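What you see is the complex with one protein chain gone and the rest in place.
Labels for the chains are A and B, by order of writing; each one numbers its residues from 1.
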Amino acid sequence: MNKINTYIRPESAKAAAAALADCKGKAVLLAGGIQIVKTMPPGVTAVVDLRDARLSYIKKEAACLKIGAGTTFSEMVASPVIKKWAGGMMHKAALRVSSNMIRNMATVGGSIVRPYPFNHFPAVLYALDAKAVIVLKGKTSKVAIAEIFEKELGSELGRTAVLSEIQIPAGTEKWNGVFDRVAKTESSWENIMICAAAAEIKGGVCKNIRLALGSALPKPVRLLKAEKSLSGKKITDILASQAGDIGAGEAGSFNSVSAPSEYKRQIAPAVIKRCVLAVS
Amino acid sequence: MTKAIESKNDIFEIEFTLNGAKKAFRAGAGETLLELLRREGYRGTKRGCDTGDCGSCTVLIDGRSMLSCMMLAVQADGRSVTTIEGIGGPADPHPIQQAFVESGAVQCGFCIPGMILVTKELLDSNPEPTDAEIRQALDGNLCRCTGYVKQVEAVKNAAKKMSQKAKR
Partner (left out) sequence: MSSNETANFKTVNKRVTKVDALGLSCGKAEFADDISIPNMLHGKILWSPHAHARIKSIDTSAAEKVPGVKAVLTYKNVPAIRHTTAGQGYPEPSPYDSLIFDSKVRFVGDKVAAVAAETLEAATEAVSKIKVEYEILPAVFSITDAMKDGAPVIHDEKDAKNIPDPKHNVCAKFDLDINDGNWFKNADYVFENTYHTQYAQHCALEPHTTLAWLDPNGRLFIRTSTQVPFHVRRIVAQALNIPIKKIRVMKPRIGGGFGSKQEIFLEQVVSALVLATKQPVKIEFTRKEVFISSRTRHPSMTKLKTGVTKDGVITDMDMEIYINNGAYGAHALTVMMCAGSHSLPLYQARNNRFMGRTVYTNLPVAGAYRGYGATQAFFPTECQMDMMAEAIGMDPIEFRLKNYIKQGEGSPIFKAMGEGGEGVEQVITSCGIQKCIEKGLQEFKWSEKKKKYAAQTGTKRRGIGVACSMQGSGIPEVDMASATIKINDDGSFNLNLDATDIGTGSDTVLAQIAAEVLTVPTDKIIVYSSDTDLTPFDVGAYASSTTFISGNAVRKTAMLVRDMIIKVASSILNEKPENLRLENGFAVASDGKKKCSLAEVALSSLYFKHQHQICATASHTAHTSPPPFAAHFAEVEVDTETGELKVLDYVATVDCGTAINPALAEGQNDGAVMNGLSYALCEELEFNSKGAMVNPNFRSYRIFTAHDAPPVRSFLVPTYEPDGPFGAKSVSEIGINGPIPALSNAIYNATGARLFNPPFTPDKILRAIKEKGAKK
């Protein structure tokens, strides 16, 4: 383990970003710590702990639902707003994060800054059209979640940039939402495949649908072609099957984390299909 | 105001409440909270894996169960830490400890301190948990001896004991 000689506790995201800048590359952000305490990069001797930065909140506003990046998964599970939002898909996803203690420690922000296969939330947030608020070099900006996994921004987060908030469009509140997960065991960290689906169904017709696949690929993906095949239509068994095949085809090449990639390719259509049916 | 502390000769001078008593501690610069606690004599907190996967190192931080092997010792500064020694001792065991004893839920005992702390956290917020809620709460505490069967029973018995105590 690295020797940490400086321990900083800022009281806001901006102050955290400033502290990171002051440390000139020798500091990392510490939220839950699960992904960082035992795997600090070489040369890191300072830690900026976000525990006092007031980033733990869930605020329903007119335009969007704001979730502070420092909100723990236990807080997500306990939140009545999250339990009801989009069919409770975030609640279900939070409930299945690792283990009780990790849900108490790990934060939503921490779980989306790297596309590690064991994190559920990237795919879930894709399906909700979520955006992330980033503080970097004194400036605050809003980016799509997908941008976080782009090389440049991805390497800045936690080292020079602070992810402070996640925003979910208010319109998704009444959508149906589904969180599906294939793993070796229920409690297993390592997911074989995550499928998240959120849809606005009006009069039996699918007005809007978002499908995302996670953990089985190098980065989470939105299944745009599969979405298009369902949008504006009444979802039937056949249509869901087809969407499953389309989605599996467009997903790209599957990784072999926790299960052979061939297996993932085989089950993807069925997993996507059952998510589509569940969300309709 | 951003609070910043620096170590001197690789030692942080920190203060935290341990089992109800606020005390000064010296936290090593490369030390986890688990190492600090065991070094200070609180050996009921165990090292089973050191990677946050087994739950043997569970402590309560401000009432929430957390993995002390995955925390820097310095992170305890200003917080309230509870170890198994703060729950009860052989002369005055907590109802949860009694329930684990009476239910036959203790075999080798290595996982038990962590389980008991998590049970306290659970029952403090949910006095009548269902089986599923109990298993969900215990899902970070690995046990190889018991198959968890009698431990789930123990938590239910603990819930009964605590509600009886509350009624008096």
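Simple rule for what comes next: contacts are C-beta pairs under 8 Å (C-beta built on N, C-alpha and C of every residue); 3 or more make two chains touch, one makes a residue touch a chain.
Owing to the predicted nature of the structure, the values given are computational and were not obtained by experimental measurement.
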item	value
Options A:Ala31, A:Ala46 or A:Ala259, residue touching the unrepresented chain	A:Ala259
Residues in subunit A touching the chain absent from view	99, 182, 184-190, 192, 258-260, 263, 266-267, 270-271
For subunit B, residues in touch with the removed chain	30, 42-51, 53-54, 56, 83-85, 87-90, 93, 97-98, 100-102, 104, 106-113, 116, 134-136, 138-152
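The rule we apply is simple: only the chains that are shown with their structure count from here on.
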item	value
Distance between the centres, which are taken as Cα means, of subunit B and subunit A, whole angstrom	29
Residues of subunit A defined as touching subunit B within the complex	1-11, 15, 18-19, 30, 33-34, 37-38, 47, 49, 51-52, 74, 95, 98-102, 104-105, 187, 189
Subunit A-facing residues of subunit B, complex	1-7, 10, 12, 29-30, 32, 50-53, 55, 58, 64-67, 70-72, 74-75, 77, 118, 136-141
